[in-house]
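What you see is the complex with one protein chain gone and the rest in place.
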């Protein structure tokens, strides 16, 4: 079984981190790799960044199909391009936000999301709605650290730990969902510090894809998620045409 | 007051149609033009098409800002890139789906959406949810005509008329919302045939933007919809970087 | 195009204020006037006041129909008698609460309503529900000033400004919706002070009606909002009979 | 204990019927009477009728307070003026729609409402929403009989019986809620014919009020439902002023 | 009319208390008794306790059917086994949580629930959802007193009074719903102290059952709540078999 984790931003160091975290939970029969988006922003911190990460995501899926990949993880908490990726891929595509939220929903009454910048909290709430997770998502909290400083700011770990603690107390929640793939490696540390389960979407989505493939589950070939109708594209994006 | 209507697909004939329909309702003090996306798909009929129309939309907004445009209409019923466009533009940006649905909600208990291909119905339902219009949106109906055949198929008008009639009867709705910018010129004809109000999103959004500008209303400059944080982009999309 | 703004209370000074604010945004082709309810309470600050303002509203609509009015604004934030007025009028009728909320929903993730007395907050929340705006309406805040003191209390402006500031901070909202027609003239001042968009329902509803008329949109003549079945009324209200 | 049933329309024969049905279920310690609205429409079949029945309802409550009434039933399925009546009365006020729906919710998974004219179905659905009964209200069905023909049309009983049968089959519901006070006397007949519980709001509300009074439960004297602030009214409604 | 109140826990003193409170509101024609569960936990303070109180509840219903009981109250705020009890009984079965919440919903915009241990708050919120009461249930507050200390802890009355006061202020609610049958006797005291209506579910449910029986209302004999299909049970529970 071949699973590919797509890092929707262009920062290779983050891809490496994600690959390590995904690999740590994947089963022995799973061949897992991670790829970096070939175009777009180095980190995703606005609707603009997210929208413009989507062509890179779709490009990665297209290559993955050529490589015979069985399932994909989209490793950015905005789940950029998820619907389009599902049309394109034959196998399952799972975003880390949907996987993390649905995983956390098995652990108790509700969870808090702890994310990077406050301006991305709205997107997390939109996704909670869309995935039917609003009743489980008791709050979205920002630690106001930019994505790329998660591993360079010397206080990052402390700041995130405090944000998690505050989130759990404020919301009365049973679990924390990490709102950024770049926090994946802090998961064990935070769990210990806070004393509640902490869910990393990269691990959750990797195992969700692995489970879907193990069950032979993939989207229906007809209807909304069938392959997109072939057509000619023009301009900068002409190579995305499927005509 | 300068309003620009952005056609998210690359088909110029559709831009002309849209410009005519928008111009027909705009006030005397409004200077209105329509632009065609410079990249992407010739019509939007899948999540894939929609996702890949977004760079063209954002490119058009960026140019509009340089041109001193006061407000924008996104003239595709999937409202592609709306959140990102709002971050980018100083003035209001309104999608035709949100404008059409909110307009129709003033006319009675509920409306039916009549769209092109059935595979796009899910997106219309998602938008109804997101805009708080689920209780007004009583059904989404497809006439299974591809966008570009709306003006070439000799039976198109008849097929759409029938789809509207069926939708109103099935849903017991008070109005029809046209689910594609390419149907804008059929609005008056359908209203007469069906006997209920028919809302064209291009007209509705043009007047919504005009009203917002007349009231001096624009997004708050802080928080979720502030300008995206500047950063370097790479690869094919490098020119979208704002660093 | 003739638009009439109905002040549901019997205070002429407030009608004058409303007329000025509506006139300031109406287009050049719009002939706009405002009328005062001929019966009922001088201000609307309870469910009781609101219920008893409705006969005055319906009387104003009936006269408007005789005068050939094309569309109506109901200028009280409780939108009193909206459904009944829609049955009675041939053209569109729009309440300032529905127009203000739907307008604000185009400006960001959510808004705060700032109203007069706390006892009216429940009605605002009910309307948010009914209009599908609950997900956009992040809070309703009272400044505890009676309607008629909005222009006589020397501290009114300061109190309202503070209430708006608190509302935005508490709710993390992107905009303020003014919860009383009597606040219409404070809109520009508040916007400047608070730094977020402030929506006045009188302006918003005037432009909504103007846009509906420009699109030729009016309720369907059949079904729930058809003219009420004719019948004899008795007692004090006998003149309201349509038999 | 004194309970007064208010018939919001001006048709005395209907008041008699309502009084009989309410009296049939009231307890031995309950002194029950029914009053006819002194102003407004002879039957309520539109939003217009409903709005204009409210002054008559409030007039009846005012008289009831002078008479020392302990609790009130509003005997029209639109629950006209309920919020305002609650402000005015010291004791509980219950509408037949809210009582019927909440009573039926104790009987199974869901109920169907069977009402008179189709144009009133929207009001019933609005009330279901407002009372939190949307998940129990599986459908609203009209038999298209005007209120005043319920007892004059020789086929009325048969038509209503058929409407109930169809409603239960279509909705898969466990109970029928009668959507008009004028159907109260058919309750037993319908129950027998259809084989599912049939709830008459007049009986349900009478017993609900009786139970509330028995528990000493009445609205809080402060907040939204406190007595309306006193003020001078003008015009036709001047006598409704509380100043 | 015979009504039986079932105490789902095994503590006789609590049954006595419940019987007194129910008897105090029942009508003169009602023959009321209370029974103690013959198996299970002495108090219900976890999902585990609640689940294991259900066999005792069903056993009590079975005996009640043999005794010709007309309707039942389940006197624990978790409404344990309600759906199963409805299948088993010919007459109505009402839980104190559903009765209390629906009763409180007639009194204003919303209520606060005050319960014993914080760990039971989630169950109360689940029930509010299931009964369509989420919009009325403005908060669930715990006083962190175990059920059996409600009448032994010398500070219990003071602690509960404070919890009610805090709940009403925090939630801005119009009423308090007592979240435990063991608080039934404090109802009058709390009402006086807090100054808002306080609803005891034991009284509310007793009167709800009495009203249902008075109206001749009982579940439909077919569908989801028909008698359970007969079958052989094995092991410890073999006597529950209905085969």
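Think of it as A, B, C, D and E in the order they're written, each chain with its own count starting at 1.
We take it that contacts are C-beta pairs under 8 Å (C-beta built on N, C-alpha and C of every residue); 3 or more make two chains touch, one makes a residue touch a chain.
Owing to the predicted nature of the structure, the values given are computational and were not obtained by experimental measurement.
Engineer: Of the residues A:48, A:77, A:136 or A:233, I need the one that contacts the missing chain.
Structural biologist: A:136
Engineer: In the full complex, which of A:38, A:211 or A:242 touches the chain missing from this view?
Structural biologist: From the options A:38, A:211 or A:242, the contact with the absent chain belongs to A:211.
Engineer: Over the whole complex, note the residues of chain E touching the chain we left out.
Structural biologist: Looking at chain E, the ones touching the missing chain are residues 10, 37-43, 45-52, 54-56, 58, 81, 83-84, 86-88, 118-119, 121-123, 126, 129-130, 146, 223-226, 228-229, 231-238, 240-242.
Engineer: Considering the whole complex, not just the chains shown, which residues of chain A touch the missing one?
Structural biologist: 25, 27-29, 86, 92, 94, 98, 102-103, 105-109, 131-136, 172, 174-175, 188, 191, 195-197, 199-200, 203-204, 207-208, 210-212, 214-225
The rule is simple: only the chains that are shown with their structure count from here on.
Engineer: Can you give the whole-Å distance between the Cα centres of chain B and chain D?
Structural biologist: Inter-chain centre distance comes to 44 Å.
Engineer: Two or more other chains touching the same residue: where does that happen in chain D?
Structural biologist: 86, 122, 129, 223-225
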